[in-house]
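Let me begin by handing over the structure; questions about it come next.
Below, a portion of the complex is reproduced, with chain positions unchanged.
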Amino acid sequence: MTRLLMLLLIVALTISSATAEPFRKVLSSVKQNVQVGDWKLSPADAKLKGNWSVRQRELHGGKQDGVRIIEVDNGTLQMTVVPTRGMSILRVVSGEVHLGWNSPVKEVVNPKFINLQSKGGLGWLDGFNEWMVRCGLESAGHPGKDSFTNNVGDEATLELTLHGKIGNIPASEVQVIVDDKPPHRIRIRGRVDERSFYGAQLEIWTEVSTVPGSKVFRIDDVITNRGAAEQEFQVIYHANHGAPLMEKGARLLAPVKRVTPFNQYAAKSVATWDVYPAPTPGFVERVYCLYPLADADGRTLVMLQNAAADKAVSFAYPVKQLPYLTQWKNALPLGGGYVTGIEPGTGFPANRSVERKAGRVPKLKPGQSRRFTLDVGLHAGGAAVKAVAAKIKKIQGDQKVQVDTKTTIVK
Amino acid sequence: MTRLLMLLLIVALTISSATAEPFRKVLSSVKQNVQVGDWKLSPADAKLKGNWSVRQRELHGGKQDGVRIIEVDNGTLQMTVVPTRGMSILRVVSGEVHLGWNSPVKEVVNPKFINLQSKGGLGWLDGFNEWMVRCGLESAGHPGKDSFTNNVGDEATLELTLHGKIGNIPASEVQVIVDDKPPHRIRIRGRVDERSFYGAQLEIWTEVSTVPGSKVFRIDDVITNRGAAEQEFQVIYHANHGAPLMEKGARLLAPVKRVTPFNQYAAKSVATWDVYPAPTPGFVERVYCLYPLADADGRTLVMLQNAAADKAVSFAYPVKQLPYLTQWKNALPLGGGYVTGIEPGTGFPANRSVERKAGRVPKLKPGQSRRFTLDVGLHAGGAAVKAVAAKIKKIQGDQKVQVDTKTTIVK
């Protein structure tokens, strides 16, 4: 009976999609040799009604010369995607709930001015100010030596750079799509290629989408091995939050089976991993490695809430896709980097050599893909936040949390 | 008598060139502060007749943002030059004969996105997809340490990067010239400067030219020392071929006095150096160092032919200009880099320190120039290919080939 219903549903969808003609605008394309400049889309342009808009702007001046940003306003929620910086999401706002942070890096830096190898492989930090930047794809974690096979077949060492390249590669294809069918989901799609000879041959099709009037949006990405041989990949969704969510007394709510400090320094305060301190001069980052639990559908749900528990952001996603969750607590003084990263990933952000040894570096066969779907919600008001907290509590159920007092990640 | 004829010829040429007025278009010039965008030239524009065209296009999207390519169609042969990438030749096509290959790198990458020092000096591979890219000019070979004198007069070590800088420097002067006199040769000229303080002060004037209706084209370059002191230089013409020339059973025909494997791995299969294998998963590159023989005019002739010996590319050039020929066999699976490099050079592609010790790094005095002229032919049909093979055989004559079973290049 269920199968019959499913079948009917598929048939219905196929018919409707055959007749459907979503609005589609190519903003940038290597294939078509197209680059649109400043551009704006209203519902009328897409032969639809509503109170939303999509806008592309080119930035000028300083290091942001030539960067393009896409601003989506769904009527309730505004979000900004940066095609020039690997389809990162610069910020998201819904009323009083803001996703983003006050980085010392003020400009949206064009990758042409970034040298990832600067400062011992920390050059990535020269452009780091997004709400969400993907780390990956060849490597996603800490800089430092890892081994690889070089062009003459020898085992060689290479110096990986912090969090990989994908966040500093301009997208090769960028499209805006608006579904012709209700609820007329607005989709910003971009393909970012990480390709080299004797190197990564990986592609990520990113999609950030939202439904007009809603307070949620979806990240829906597909990573594909475009090479002729099996290859490793890594991805971490590095989502960063300052005010108004991070503050003294803010909390991370997550159903977990285990919490492990990233290093011995973080181990000292593992007992209070889920609570945030006030801005603290001289604070050194504390990173905790979480193993999330899932509900019956295999989905986990985590939430960062402010001290009053009346503003929050939640992330819901299949644990199988992203089995590891990194929490980065960086309680530096305001303006210097008071920020917390909530980072679902295929692994933790240790150097790839460490991750490989721990079995946390997945592989893709030639042509094989893996999908990553995260639903992100912005919550305002005590009741809304409480409702999410209840769901998280339900996933945790009576399963105990193993809190490690020593690191097992970086020794 | 010969001298008198020569004199008359010079006088005649001087008169005709004095009255001659070739068509000339500056597409890019640092001196004139000019950058032409999309542009097209037909015979009528040059007050000529014929069935040819020249076209400049600016590329958009991804990493090829801002790259300019020049497409020449001589009516029979089409070739694409990339001023933004050191006047490299992206591809050449004449009917069924294609020069080029299927690199994992799909875009024509703007040098502003290339970091040559990436991955231990292998960053050059992030943009490597041309049919022909020049390696050089300060260094042309493998990455790794070499010694130099630094700014305080000390002997210091520097890390050379793979194949040098010249292929990732945008040309400073770019011109299209069409001879006013028959056969109305079409010339794409570009000057690329490799200049630094306390470093290389080298310039290369490149010219790629072809005669309307022909299946051959010429590379005619002049490298000049623009510094105040004597300096070393290196150049390797790294010409790369996939289908339809490279395939199982394809062969490299070359008149040689000696074949040396580049390393011990290549030594194992030195006996079959001239024959190509099928695409092979896990294949490791095999490089052979050839010492070409010349005809009575001092010119050598080498040819890469497909398995059926009915499609081929040939290179004819003075051996004195480019005494060393590198054959790079890289039989990886299709799409992953099934490619062979035919690489005439002033040396082999070992690290410059190795080449210097072997006496293969030439020098230029201040103001001194060296010219490099290669005639490249595309051949279709068994008879045409056979005719070239016969010429090669004639140059070899009865001179024996010394095939080394141990490397003398990289120990």
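Every chain is named by a letter (A and B) in the order it is written, and numbering of its residues begins at 1.
Everything that follows uses one rule, which is that contacts are C-beta pairs under 8 Å (C-beta built on N, C-alpha and C of every residue); 3 or more make two chains touch, one makes a residue touch a chain.
Since the structure is predicted, the reported quantities are computational estimates derived from the model, not experimental observations.
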Assembly size in copies, with 2 chains present: 3
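Rule of thumb we're sticking to: only the chains that are shown with their structure count from here on.
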Averaged-CA centre spacing for the pair chain B and chain A, given as whole angstrom: 43
Interface residues, chain A side, partner chain B - complex: 28-35, 66, 111-112, 115-117, 148, 150-153, 156-159, 169-174, 193, 195-199, 201, 226-229
List of chain B residues in touch with chain A within their complex: 57, 59-65, 103-107, 110, 112-113, 115, 117-120, 122, 125-126, 128-129, 162, 263, 265, 281-282, 284-285, 332-337
